[in-house]
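After this line comes chain A, so read on.
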Amino acid sequence: MQVKQLSSVQGRRASCVRDRLDGGDTEGEYTLLRNRVSKLAAATAAGAMLMAAAACGGSDAKDETSASASSAAPEAKAKAKVGLAYDIGGRGDQSFNDAAAAGLDKAKGEFGLETKELETAPGETDAQKEERLRLLASSGFNPVIAVGFAYSASVKKVAAEFPDVKFAIIDDADATGPNVSNLVFAEEQGSFLVGAAAALKSKKGNVGFVGGVEVPLIQKFEAGFVAGAKAVKSDIKIQTKYLSQPPDFTGFNDPAKGKTAAQGMYDGGADVVYQAAGGSGGGVFEAAKAAGAMAIGVDSDQAKTADAAVADVIITSMLKKIDVAVYDFLKNFTSGSVKAGESRYDLKAGGVDFSTTGGKIDDIKAQLDEYKQKIVNGEITVPTTP
Partner candidate 1 sequence: MGEAAITTAIATDPAVELTGITKRFPGVIANRDVRLSVAKGHIHAIVGENGAGKSTLMKILYGMQRPDEGEIRINGSAVSFHTPGDAIGAGIGMVHQHFMLADNLTVLENVILGSEPRKGGLAIDFGAARKKIRELSDAYGLGVEPDALVEELGVGDRQRVEILKVLYRGARILILDEPTAVLVPHEVDELFDNLRVLVREGLTILFISHKLDEVLKVADAITVIRRGTTVASVEPSGVTARKLAELMVGSELPSPETRESTVTDVVTLEVSGLTMVAPGHGPVPKGTSAEQLKADGVRLLLEDISFTIHKGEVLGIAGVEGNGQAELVEAIMGMRSITAGTISLGGADITAWSTLKRREGGIGFIPEDRHRHGLLLEAPLWENRILGHQTREPNVKGVWIDRAGARKDTQRIVDEYDVRTPGIDVDAAALSGGNQQKLIVGREMSGEPVLLIASHPTRGVDVGAQAAIWDHLRNARAAGLAVLLISADLDELIGLSDSLKVILRGRIVADVDPGAVTPEQLGSAMTGAGEDT
Partner candidate 2 sequence: MSAFMERLTGRVKLDGVFAIVAPVLAVVFAGLVTSVVLLIAGNSPADAFTTLLDQGSTPRIIVLILNTSAAYYLSAVAVAIGFRMNLFNIGVDGQYRLAALLAAAVGGAGLLPGVLNSLLVVLVAVLVGALWASIAGLLKVTRGVSEVISTIMLNAIATGLTGWLLTADRLGVLSGNAIGTTPIPEDAHAPGWALIPGTPMQVNSFLIVAIIVGVGYAVLLNRTRFGFNLRATGRSEPAAVASGVDVKRMVISAMVISGAVAGLVGMPELLGGSFQYSLNFPAGLGFTGIAIALLGRNNAVGMAVGALLWAFLDSSSNALQILDISKELVDIMKGVIVLSVIIAYELVHRYRTVAAQRRVSRELAAPAEVEGAAV
């Protein structure tokens, strides 16, 4: 596991989830088939599942119970019960589900919350997502946090059914309501800055972008990155590659594919590659290490969280502070000051940013700060589509 920030429990959980989900395969379609067919029919697979469940399910359940018990002990007053519904991948995806989980964990520790996290399965209908939220709301959980825009339609519908429950949804501004807080990010702005950093650090005038899955959300990263790089050097060469197409979401969880894509870019003359590919990002860093080139991380400060062996290739990371957004929302909830509608986490609000860990971009930090200022005061408007 490349992410060190995860506690040991989460790490173990993450590896279990991963083992169960993809078994380390590279072909998405094949994996899908295998998961569906052989898992069901083959005795070996079933045996493996039993063992996986015994190992993972058992430890999870105990660890989570003891964790909530210990945190509950010092709190005397009635605790808020927080329900959180993950997107596909759930806790341990090394991407935005984990970021949301981190914010939840932090708030839980600080405010003594009782929490319940529900996971999703691939191939769900909206009705099934609605049911998950409905179950949380009707079981007394308030607030309810939905991770990912996939919950857009479901949040809108269920929030209307439970006017007394506060809902929050991450990455979506469409599901509006008097009891819905929309936590959205200006990914393009942060990406603009790392794009500028890439262009400034590139000696060959050739940079790359690896996206996990070709969805509009990830295209925002690409759009910002391209705009930032071109702002520095208008004739810069930019290579772009997405690892999978929806509804195949394996591109977020396939380091081997990430590595292949990045290798191609380095071989094609790039010397800096920016990855917005979730769990596949580790592969991009490995390719950078092998090529003796540079890479840019995403979401969290990956120079700190990535595998130590490859951390030194990460010159900076585009920070998307979902954990902060979740934490803020819960903090406001406990203080009774949750406001409905859009909370936009942009550069100005500090919701997105770039990291400087390792000092690799100290030489250009001043230039980046300049761009940052221009974006904050509106001099530069960053596009959201490529």
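Everything that follows uses one rule, which is that contacts are C-beta pairs under 8 Å (C-beta built on N, C-alpha and C of every residue); 3 or more make two chains touch, one makes a residue touch a chain; residues count from 1.
Here is how the candidates were picked: all candidates are chains of the complex that A comes from, given by their letters.
These figures come from a predicted structure and were not determined experimentally.
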* Among 1 or 2, which chain makes contact with chain A in the assembled complex? -> 2
* Asked: Mind pulling up the chain A residues that touch candidate 2 in the complex?
  -> 20, 28-30, 32-33, 35-37, 39-41, 43, 45-46, 49-50, 52-54, 56-58, 60-62, 64-65, 116-119, 121-129, 131-132, 134-135, 139, 149-150, 152-153, 171-174, 184, 214-217, 220, 245-248, 385
